[in-house]
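The complex appears here without one of its protein chains, the remainder shown in place.
Coming up: chain A.
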Amino acid sequence: MQPTAGLAPSSLSLKDLPWQIDWDIHTCTLCGRCTAVCPVNAIELGVFRKRELHAKPGIPEKPTNTYTIYHGIRQRTDPAYRCIGCAMCNMVCPNNSIRPRKLAESPMLWYHHNRGGQPRTRGGRRNESGSLLDQLKFIRISMLTDPALDAGRHEFELKTLLGRILPPEEELKALKENGWTPPVREIYPLIIGGMSFGALSPNMWEGLIMGVTYLNEEMGIPARISTGEGGCPPRLLRSRFIKYVILQIASGYFGWDEIIRAIPEMQEDPCAVEIKYGQGAKPGDGGLLMWYKVNKLISALRGVPQGVSLPSPPTHQTKYSIEEAVAKMIQSMYMAWGFRVPVYPKISASSTSLAVLNNLVRNPYAAALGVDGEDGGTGAAYNVSINHMGHPIASNLRDCYLNLVAQGRQNEIPIIAGGGIGKNGNLAANAASLIMLGASAVQVGKYMMQAAAGCVGSEADRCNICNIGLCPKGITSQDPRIYRRLDPEKVAERVVDVYLSFDTEMRKIFAPLGRSTSLPIGMSDALGIADKDAAERLQIKYVV
């Protein structure tokens, strides 16, 4: 017998979808909010017909049947409209009648993500829940000769330096001779990493900037935020708040025109300029802003036509090599601001990190190095890049730091580490570990989205549609109908909460180590791990 519906090779059953919608007919009031809020139209109102047989016991009467119809929710099985598990439907349901559920075994969709021969692109994270950073323990506790410090009572200096630091001899020489020294900023070691205006919605951006400003001006915490590639809103460029901002310029130079135009009118210098060469979550790919999100505002800001995808090239065509690119771009950015602003490159952690670092050491202008490991989030990239490319941050950072130590330069080029920090929620512990492995500061992006704006993405491939402009929370969308969901004031409040609690946790970690008057950069004797190979690789203690 033929089936009544057409079955194509890529027809999926509900069972094949990773996210299942559980809908309760008994409590649903059919208000329709869930279908209205679903960002991907995975559910629709459905009309169901039901036939009931009535067979009475005994021979005399023939069985009868009746037909009824009822209304309910139908989940679509077309891969293009599959449920992403965001649970927005649950959030808006007045009766808790609907919720997504993860199906443990659901491989089929993997093979049908490439409609039209296009491999899947997605935003989000690596879908790998383990984290080496979470395995690190702090083992040096002052107890024998000394009392541990009191995290609440003692003064703590949790600040770091961004900018090239001269060796003491040279600094003193410059002091005596009144010579030029590279600009240095004192900042908080937790930086909000580059998420571009374009990737993020205007409301999200506003919320982050407001939060950072509040931290600086009201709480005395010198937090900084990187703009990400793709420029900066002209009004912000000309405002006093730009000093809390690290301007990111990428090899694609998107948004650079706006910045140049603003320079003569800028009231304040930006905190620093970050030249982006790579992002750890999609190394070598460069940014990928997909056409869905390139609306009028974004196209104006970036100087590109509307509605085209914007993959930024890993390096610009005018650059012969990375060394040349680094050298030239650093030089020209320094000149743009009269040698008053630190300029540094950010690269994806890779086997060539050391080569870049060694070039920077010899470049008297290079202000720092950002290394970004594989576990970070991304606004958009090909599935294969997110899942399978990149270098873990811990060992890459450690290599970089020890390389500087061997040259006696560990004070001079601060290393900013990123990639998967706090991916399982342990932000302070992960950050403290990286600092003890040699980072001068850490940068987080994904964590901020999750903690400050309620991003629902997870390491289980939940949501992860940042790239198509349908972000259910309004974080990564350029569509006002969606991003109106996000209240910038509330985001700002959460940013402040995140920083303040981070600050307390950092003190709680440093106090028993006896460390309070400067950041324990490179204090590797405080770290231990129960994995022999990892201990050896990171040159820390093996503890079981």
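Simple rule for what comes next: a contact is a pair of C-beta atoms (placed from the backbone, for glycine too) under 8 Å apart; a residue touches a chain by one contact, two chains touch by 3 or more; residues count from 1.
Here is the rule we go by: contacts and distances are computed from a predicted model.
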{"item": "Among \"Glutamate synthase\", \"Sugar ABC transporter substrate-binding protein\", \"Iron(III) transport system permease protein\" or \"Chemotaxis protein CheA\", the UniProt name of the subunit that does not appear here", "value": "\"Glutamate synthase\""}
{"item": "Residue among A:K102, A:R115 or A:H154 that touches the chain left out of view", "value": "A:H154"}
{"item": "Omitted-chain contact residue, chosen from A:I73, A:L166 or A:C400", "value": "A:L166"}
{"item": "Selected from A:M506, A:M523 or A:L538 as touching the chain missing from the view", "value": "A:M523"}
{"item": "From A:D22, A:E186, A:E217 or A:E489, residue that would touch the chain that is not displayed", "value": "A:E186"}
{"item": "Touch list for chain A against the chain that is not drawn", "value": "140, 142, 144-147, 149, 154-155, 157, 161, 165-172, 175-176, 181, 184, 186, 405-411, 513-518, 520-525"}
